[in-house]
Structure formats: C-alpha cells, structure tokens
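Written below as structure tokens is the structure these notes are about.
Selected chains only, in their assembly positions.
Lettered A, B and C in written order, each chain numbered from 1.
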Amino acid sequence: MSAQLLRMEGISKSFPGVKALSKVRLDLNYGEVLALVGENGAGKSTLMKILSGVYQKDEGEIYLEGNKVEIPNAKAAQEMGISIIHQELNLMPDLTVAQNIFIGREPRTGFNFFLKEKELNEKTAELLEKLNINLNPKETVSDLTVAKQQMVEIVKALSYNAKIIVMDEPTAALTESEIKTLFDLIENLKNKGVGIIYISHRMEELKVISDRITVMRDGQYIDTLYTKDTDMKKVISLMVGRHIQDESRPTTTVSKEAETVLEVKNLSTKNFLENISFTLKKGEILGFAGLMGAGRTEVARAIFGADKIDEGQIFINGKEVKINKPEDAVKHGIAYLSEDRKRYGLMLEMDVNSNILISSLSNYVNWLTFVNDSKGYVTSEEYVKSLKIKTPSIKQLAKNLSGGNQQKIVIAKWLAKNCDILIFDEPTRGIDVGAKTEIYQLLNELAQQGKSIIMISSELPEILRMSHRIIVMCEGRITGELTNEEASQEKIMDYATRTRS
Amino acid sequence: MSTGTAPNTETKKSGNLLKSNALQQILAFASLIVLILFFTISSDNFLNWTNITGILLSTTVIGIMALGTTFVIMTGGIDLSIGTGMTLCAVMTGVFIVFWDLPIIVGILGGILTGALMGFISGFSVSKLKIPPFIATLAMMMIAKGLALVISDATPIYFSDKPSFSEIALGSIIPGFNLPNGVLIFIIMAIIAGILLTKSIFGRFTTSIGSNEEATRLSGINTDKWKIIIYTVAGVFTGIAGVLMASRLNSAQPALGAGYELEAIAAVVIGGTSLSGGKGTILGTVIGALIMSVLTNGLRIMSIPQEWQTVVVGFVILVAVYIDIIRRGKSS
Amino acid sequence: GSSSKNESEGSSESAGGDSGKPYIAIVSKGFQHQFWQAVKKGAEQAAKEFDVEITFEGPESESQVDKQIEMLRTAIDKKPDAIGFAALDSQASIPLLKEADEKGIPIIAFDSGVDSDIPLATASTDNKAAAALAADKMAEKIGGKGKVALIVHDQTSITGVNRRDGFVERIKEKYPDIEIVDIQYGGGDQLKSTDLAKAIIQAHPDLKGIYGANEGSAIGVINAVKEMNKQGKIVVIGFDSGKQQIEAIKDGTMAGAITQNPVGIGYETVKAAVQAINGEKVEKVIDTGFYWYDKTNLDNEEIKSAIYE
C-alpha cells in the first residue's frame, strides 16, 4: 500500500456547448471517505462517470495504485475494481432484486450457460443479511419503492468487492434508518481499506462520515479540506462562492382567520391509504413527514388525480370537487411536483423552454391554437433568470442539464402555470445547498403571496424549518399533526414510527 | 460566481448550432440528391418534366399517409391500419358518390370522415383501453381490410359517371402549369402538417407525449384526449389519401393497400423520425417519401429486374438511415 | 438540362437499351407466380426470335392496381416502341393508355382486355369459358351431384373473379344437383390454401370435389387431400400447370386441370407488338386457347406445348 489508491489529474471534458470539467484533479487514499461537493452542475457526476468508464475524458491522466490507466468502458472499470452507484437509478425493473445485483455474474452450470437460480437467490439473501439490509431477493424491482430500489443499487455496487466505490448522492432517496444502515456499511468498508468517493448535497452527512472534502465549482477544482478541521460554513462558501444564511424555523406565520383552501376528507385507496383527512389554509406551508413508504406520495398523487381514489372527498375553497385526472386538478389550481423528476416531471428530449411552458401552453396560443413562441420565450427566460437555472440557453435539451437544474425547470413549470395550491414532493432532493436556500426562499415567497403549499420531505430539518404545520404519516394513515412550535425531530419520529402491531 | 465565462459559451454555442443546423438541412437531403444525380446520369429518361410529375404523383398517396402517421409515430405509437384503412376510405367515398349518388364534395368529406372515425377508434383503443398501438392498429388493419371487401361486395366501384371526380388527383388547377392536382394537394398537406407539428399546441403536445407521456399527463394535460385527437387527425390524412387513390384510379379498388403501411412508415423513419417518439420533422417525412419513390421510379427506368429492385430498395433504406444516424451523431 | 428534351421524338429514338433494337415494355399482372413466369418465358422466346428487346414486370399481387399504373406510367416514360399490357383493372389504366396512344406507342393487351379501342390487339383466352369447362369436368367426375367447394386465389382481380364465376355459373345453370358449399380465397399462397382446403374438407365430410382456381390454390388442394388421406375420395380439379399439378395428375390425386397456354400468350403478345412496330396489320383478337389436360392426354404435343413444369 505504498502508492495512493487513486489520483486523477488535469481531467477535462466538454459536451457540445458546455465545458463540464476543466483540468480537475482528485486523489483518494485507502480506507478513506472523500466527499465530493459542489453546486448543481459543478461537474461531480461527470467526473465520476469518467472514472467509471461511462464517459471518455478529453484530457488528463488517471493513476490507479500508482499505475497510469485508461478506462474505456464500464466493464473495464469494474475489472479494475471501481464500482459506482449512479445518481440516476440504473436498474432493470423487470428483473428481481437478486437478478439485478448479480447480472452478468450469475452462478451457472452446464457450459457456463444455464442459471442456478436457487443458488443466486441464496447468495443474494446471504449478502443482504451480511449487509443488514431488508430486501426480498425474489421481488421484482419495479414493485419496489424508489428508496428500496436505491438500496438495491447500493447492494449491487458493494457486491463487486471493489477497491474504489463511488456513491453519487446515494442518500437522496433514503430515509433516516436506511441512511444509518448505509453509514454503518461505509464504516465497515473503510476498515477494509476500501476508498470511497461520496457525493452529497446534505452537509450534515459529510461531517459525520467523510475524512476529506474536495470542492468543485463550475467544472473546476477549488480545494480539498480535512473534515475535522473544517467548518461546514467554509465548505459552503467555497462551493457557492458567497455566504449563505441559514434559518432553522419559518420566518412567517399564518393567521388563524386564514381561509381553508383545500380540505381532504376520509380519503382512502383500496391498496393503501386509510381515512386521510386534513386541511390546508391560504398562505400556509403544510409539511408532510414520515418514513419511507409512509404513503405521502400516494396522498399527493391521489389529490392530484394521478391515481384513483376509492373513497373520500376533496373540497377546494369549501366546494366539493371531483378530481379524476391531473387535468382536473390543474384546472382547480393544484400543482404537483413529483419526487422523481426524470420519470414524472420532465420531457428529457425536449428543450428547457418547452418543459417550462408545457402546463401553461394554452396561455400562449392564438385562436388557431398556434403557439406564440416569442411570448413564451420571454416567460421562460424570466424563470431561467429568477430561479437561476444554469443552462446555455432555453433551447438546451432538458436531459443535458444537471439534476438540480432539472428540478428547477419543473418548479418553473408550475410557477408559470400560476397554481394556488402547490404540492412539492421532495422539492430539494438532489439539490445543492445554494439552490436549496433559493428554493426555501421561493417557497416562503409563494406562501406570502397567498399560495398554499404542501411540502413532502424526508429531511426533518427541512420540515421543521419550512412548515407552519406538520402532518406525520405512517403506513398509509395520518398518525399525528403538530404545529411548528410543538414540533421537534423526536416528536415527529415518534409519530412516524407508530406502526400497527 | 464566475460571470466571465458564461456569455462566451453562449455565443460559441449558437455559432456551432447555426453551422450544424445548416449542415443538417443539406445533409438530410443528401441521400435524395445522390439518388437523383445517379439516376440522371444513368438514364436520359429520368430527369424530365413528365417523369418528375410522375414521381411526385406516385408519392402522393403514400406520402400523405406518411404525413399523418408521422404524428402518431412522434407520440411513440405506430399505425398499421393506414394501408387497408386508406382503401376503406376509398370504398366509402365510392359508396357515397356512386351508390348513394351524393354530391362529390359530400362523398369526399364522407371518405375523409371514415378515416377520422377509424383513427378515432384506434386512438380510443390505445389511450382508453390501453391496447398497445401496434396491436390496436393491426386489428384495425384487419377490420378495415375485411370491411372494404364486405361493403364493396369485393368489386371495384367505378366513378366513370362522375368525370369530375378524377380531376381531384389528375386535373391541373394551375393554368399553363402541368402539375397534377394530386401533387398540389400533397404539397398543401405537407405544409399544413408542418405548421401543425411545429407551430400549434397540437404539435407541441404530440412531441411532449412522445417524449414522456407520464410527465405530460402529470403536467395537467389530458394525454388520453390528445392521443385520440392525434390518431383521428392521422386518420384524416389517411382519408385524404384514400380519396386521392380513388380519384387517381377512377375507381375504389377494395383489395388494395395491404403492406402500404410499411412503405409509409419506412418513409417516416428514413426521414429521421424516431420510432420511440418525441423526435421528427415533416420535411424529413417528405424527403423520406421522395427517396422511396425516386428509387422505385429510377430503378424501373433503368429496367433493373424487378426482384433486384426489391433488394436494392432494402439496401438503400439501410444506407439512408445509417447515413442519417451518423449525421446526427456528428452534429450532436 | 435534360428535362427540356422533346418528348415527341421519343418513340423513334428507342430508349430501352443502347443496342438500337426495338424495345417493348411489358407490364403484366404479376411476376412472382408461375403463370406469369410462363408468360414471361413465351415473351422472351418471341423477343429472341424477332430480335427485339423486352422488359417484363408486374405488381406483387393482382390487387395492386395502383402499382401497376405506376409501372405503366414509367414504361411510357421509357419511350418504348410498343407496350404489352395486361390490365388489372380495365378502367383505371385508360388515361395512361390514351397518353401512350397520343405519343404513338402501339399497345397490345394480353390476358384480359381493356374497356377501350386503344389496344391494337388482345392476346387472351376466355377465363370464364375455361372455368366453365372445369365445372363440366367436375360434374362429370363426381357423377353430376354432391357437394363441391372452390379455393380461389383472389376475390377482386379479373382473373380470380372470372375463374370463380365461370365455374359457379356453369354449375348453377347446368347441374342443379351439385351444391357449392364454400368459396374461400388463399391469395395463391400454397400454405394458406392448404390450410383453407383442409378446413373445408373438415367442415364438409361428405365433400365430393374441390376446384383450385390457379396454381397455388390447386397445389393447396392437392396438399390438403394428401395430408388428410383423401386421395381418390375427393375429386380435385386444378387450373394452370406446374410440376406439382402434373405429378398429382400422374399419381391420381388430381383428376385434371385447365391450362391457358401462358407461354403462348406471352409469345403472341410480343409477336403482335413487333408486327405493330413494323407497321404490319395485326389481328384484333388473338385467341390463345385453353385446354383440359389429364392422365390421358399429358403426352399430347398440343398439351405439352401449353403446360409448363
């Protein structure tokens, strides 16, 4: 173990119109967790994709255990002992958990051609047990929640017994208990001498698990710091190049007299939800807390008409409304920002402009239903500016933007539509601290303008900081309701774990 | 933040875009131009006005079907019913005009409406019943084929008593300019389709649904309704193609059309429209349709044996699409 | 440019090949089926004999009237010295025939006529009469009564319709005790026709005979009878020729078949075209005849020249 585990030097990479990386360097020691931080679009994922053979670098060198290497494809990276958990899920939804984890490495017999399915499942069960992860090897991945899918991805990366493991925002979809499991795993790996590159926007995590932090900004290397000697505020200012204010509680209040804009009564679905009832007032931010799979997304989708409601009533401004499809919801002024922007939020192959205007397109057409592009461009440009969406132009395809900027496009879509009730499902998932603050500000502004907001979040600090009122869910039921003053992390967790037994 | 670099990238980018856009426009024609040059050199009889109008006229029916089906393919769907569907429209036009003796214009509208109705049913099956487009329109293809025979009693319906009917495709409305009306109609339909796709909310939603249907639905757009509309509009194009076919043959031939859908779809794909949806242009489809008909015509003019013609067409399709793929790869 | 080339000088210039020989473009009803291949063979024989150049093409199926029109259109654009044409639809092609006529290109129709005086000659046989002969033979072989069925290749084309109607009408007219229980269409596809014929035999266990209206249909019937071990129990009457029909006649599976002398049709067409080019007078109607052939007359010279293997 003389040489360093990994050294990347002078790495540059351009995409058409975007210089994603310019002369970036990074080094990693045995048994170390190196955090890689930077704003959305800083180039973190791109750098890691170069390391794992997904992209080819334009220039620069990579040294693995002292030897200069070329990484032409994903397979080569695996063979060199580099394994990666991608930011986007990379699973085969029609295969089972076990089949996903060991794809290409299945136990075989008969000319190495026939599968030993039983052995595969046993092997997976063993691995899952060893890692202390609760998953059924035989379950089909498409039936799993995003969080569980993320766990599959993690298990798959760990199963390679790699020397280097890259984790690109592994916790973005996870809740507290799984994050803890993951951190235990990381600790274990460290002790075995594995080097880990850890990308996350959750600053508090970095403090807990990282040894050093490398900061990137705008495709450039900024600095590397030792975690224990560093104040997180410093990291953040390096990242964004400015100082960020941090509140811990809402800055506004909702008056008692504020009218109720949305009331949900006894909403149930056959499969899961049970008697969900709550109200939302004008200008209020209502937080929805709960553990993974508590049913918050289901509630949101049901109200929005994305899924079928089996029972229950919805009142808007005191009048009962029937919402059978998202179109109805939008007509009644409800907007829904989903937790999985790639699948449910964006037209990745279309440009930023089209994505922003899609919901409000009817405002930009003449009597012949022809779209008035120039009028639309003005609106798009406005939102690109006001939300600080980092894009070369509004004509850029959505798929070419970084995760955080994609999220902002989805927000812009609903702002352009000017809905009164906004449901934000994990609005800051995968978003950097700078942008997070901007989004918090935005939510507050919107509330002040009299919009009503439901904010679903798995990050308790975020819930506490933003919500006027908090609803806690567990197993498809509402188990508690707290005002901001009463609420604390402990209380919320208490309600969130009130399972039936 | 680093403000200095940003504007730089932007101008550079748009410069690149301009260059590559211009290149794209030219290269999209490349296969077609190469073909035309080749045939012009190979045969004296290729590049003259009669043959050019001949080629254009032979493009009209498949071309108009291809225009309509471009929308369907843009949504990520497919329409296999356009071939025999076109025939059913022709037969219905015959029924209205010849059997029921309705005015020609009513008969034409009736034929077009038949297409719209078929499109509506396909769209309904696809969006409301969630039947995959391939299978929904395959079924529709069979139903249309059978119905065309049933309704016409398996006999051609002749428009001989309505001499003006054949003027629709073969007459020439522009005085002194010997361009068949059918070609004119094709050009007009192409322009309409182009405007619809790029300028109207209809086209925007078509692209959006093809790009990500679920995200479009969750943006508050009634995707089911729009898919029905899209298939119906495609059906209108099929109907127009049927009327033109009937006019050109001065008769509704009830057994025609099986397999034509593949030609139309090939034209669309050669034109660069992606079968997985979200990407495509009308100009591309027009070029694709022209490539197909120039090729067929040129090979015939050169008196290439028929069985070899099929082989060559297959091969050219491969090459044309491959060139298009390379071009895209380069330009992006 | 070349587009300004004057068309009227076309026909004398001969554009088909560089050889300077007269060029005759033949647009047929098909090219894949054996019948049309035999017509082509006859045409090629004549071309060799009269030292002319020909091309021979036709659409894939006899329902593709529009494709045939395209072919005729290109044929005219090639400025041939004469055109041989077998119209799929007797009316749809008239505008083009007029155009050819105006350009001074002589037209010889074959196989079936066109509703127009433009063709200088028509080399064909009466499909309906030929099919009626098949009906007579069927009646004779089954003893004038019982159930029979038809497998026809095409429901809409003139050939298909005439070969069906000739048979059906003759049965209705002359043989009241014969019942036609089913008519199905197999597109001339041997496999489909086989399964069709099997289903018909299955549905009508007391079936006496089946008539296959072209080569593919007839072969389908032969296959079906063989697969169901009904040789000798069901009378099979075919149409056209080809190796399998001839063999089936020899081994007794098929009672006999009608042939239309396709080779002769092709030969006469080209011959008439050459006469027209040379300004000679051509006969308006050239009847190429049809024949019944069975075990007894297979070796007959006349039959031998009219059938193909």
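Operating definition for what follows: contacts are C-beta pairs under 8 Å (C-beta built on N, C-alpha and C of every residue); 3 or more make two chains touch, one makes a residue touch a chain.
Remember, predicted model here, so these are calculated numbers, not experimental data.
Having one representative of every chain kind in view, what are the subunit counts of the entire complex?
A x1, B x2, C x1
Criterion: only the chains that are shown with their structure count from here on.
So, comparing each chain's Cα centre against the centre of all protein Cα atoms, which one is closest?
B
Would you mind pulling out the distance in Å between where the CA atoms of subunit A average out and where those of subunit C do?
Here the centre of subunit C sits 71 Å away from the centre of subunit A.
Using mean CA coordinates as chain centres, what's the subunit B-subunit C distance in Å?
Distance between chain centres: 34 Å.
Subunit A to subunit B: how many Å between their CA centres?
Going by mean C-alpha positions, subunit A sits 42 Å from subunit B.
For subunit B, which residues count as touching subunit A in their complex?
1-2, 5, 9-10, 12-14, 16-17, 195, 199-202, 204-205, 207-208, 211-212, 214-222, 224, 278-279, 332
Flag every residue of subunit C that touches subunit B in the complex, lowest number first.
1-5, 7, 15-17, 31, 55, 57-58, 61, 63-66, 69-71, 73-75, 77-79, 89, 91-92, 94-95, 154-157, 161
Along subunit A, where are the residues that touch subunit B in the complex?
16-19, 217-218, 240-242, 304, 306, 325-327, 329-331, 335-336, 338, 343-350, 354, 358-359, 361-362, 365, 368-371, 392-393, 395, 413, 417
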